[in-house]
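Of the protein chains in this complex, one is absent; all others appear in place.
Right, chain A next:
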């Protein structure tokens, strides 16, 4: 039984990694939001599975929180945002997609190497997925670097938070409840502020292309 659960967790972790790669290569904003929602669903499944197999009820709360915040509230907010701003168009990446994917693969290898000594010290049944979690964080980080538009950058940011959440769940069965609530509050506040902020950018530049935001440079 623990073996099966371990396998399932590994499967979900690989799905998470594939979704991160898909986000890296996806140009349509609507699809990006959908991929982000799938990521949330995968996280919820992994958390419930871990909670069930290790008999830790607080993981159910944490899964419920993820479900509400990352599968329901944030995607809805993002949909409303892009409807209001009318920014469904394809986004351009600063580096072409095949190159991005190659760098992504290198990042994954790097994360596995970095996480290997740590995973061997963890007692969690999901410890082998720590490398994948770190890889998701770095891939989202790269997505933020390579995108020129504001909305994809934000989705990259949120997806990075997903990676962090997964690493906490995988390595230590989630953070204490107070901390998780605090993090969720911060994420929610962050997304609301970003929403306001995007309207301000839009109002000022008539576009959400953040390459407009390159005036402040050292001379």
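By our rule, a contact is a pair of C-beta atoms (placed from the backbone, for glycine too) under 8 Å apart; a residue touches a chain by one contact, two chains touch by 3 or more; residues count from 1.
Heads up, the rule we're going with is that contacts and distances are computed from a predicted model.
Colleague: Would you mind picking the UniProt name of the chain not drawn here, from "Glycerol-3-phosphate dehydrogenase", "4Fe-4S ferredoxin-type domain-containing protein", "Hydrogenase-4 component F" or "MetA-pathway of phenol degradation"?
Modeller: For the chain not displayed, UniProt's protein name is "Hydrogenase-4 component F".
Colleague: For chain A, which residues touch the unseen chain?
Modeller: Counting over the whole complex, chain A touches the hidden chain at residues 114, 117-118, 121-123, 134, 137, 141, 144, 150, 153, 157, 160-161, 164, 167-168, 171-173, 175-179, 182-183, 185-186, 189-190, 193-194, 196-197, 200-201, 203-205, 210, 212-216, 218-219.
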